[in-house]
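A single protein chain has been omitted from the complex, and every remaining protein chain is retained in its original position.
Moving on to subunit A:
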Amino acid sequence: MRLEYFDMIDTVTTFDPSQKRIATRSTVPSAGASPVFEGHFPGHPLVPGVLLTETMAQASGYLLLALNGLTQMPFLMMVDKARFRTFVEPDAVLDVSAELIHEGSGYAATKAKVTIDGKPICDADLRFRLMPFPADMRELMETRIAAIGLEPVRN
């Protein structure tokens, strides 16, 4: 993870198009490796809940991109039932998964969660607006999904 660059997902471990699920893994930076921990909190480094939400959103976003073959860009539009059950400290290895709950016209809904060694850390229901790619964002996403080892469905 590179928190300050919003690169929240390190690698894709499984992508199952038939089940519309993705499993990913990310390692939280060490305390001295990210300025985020200088403020949250001094002497007591914890990953902010808002960044855990972003992590779940990115796993969901990659799932949607892979399922639609990068034809539309998902933008987070709603966070519902978010629960943060345990603190996340530096160097933690996060298993971040997401599944598609509903594919609507112009939007999609997912359920996402983070676990560490099988222990629930956080979870949320997320919804995304699906829109045409702005400017050169599609190329950026192509590069990013290749970097995390995701092979999208190509129609």
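Following the convention adopted for this analysis, a contact is a pair of C-beta atoms (placed from the backbone, for glycine too) under 8 Å apart; a residue touches a chain by one contact, two chains touch by 3 or more; residues count from 1.
The criterion applied here is as follows: contacts and distances are computed from a predicted model.
Per its UniProt record, the hidden chain corresponds to "Acyl carrier protein" from the list "Acyl carrier protein", "Circularly permuted type 2 ATP-grasp protein", "Transporter substrate-binding protein" or "Aldehyde dehydrogenase family protein".
Listed residues A:Val50, A:Met78 or A:Val93: the one in touch with the omitted chain is A:Met78.
Within the full complex, the residue among A:Gly104, A:Pro120 or A:Gly149 touching the omitted chain is A:Gly104.
Only one residue from A:Arg25, A:His40, A:Arg129 or A:Arg144 touches the chain missing from this view: A:Arg129. One chain is missing from the display, and on subunit A it is touched by residues 77-78, 102-107, 109, 127, 129.
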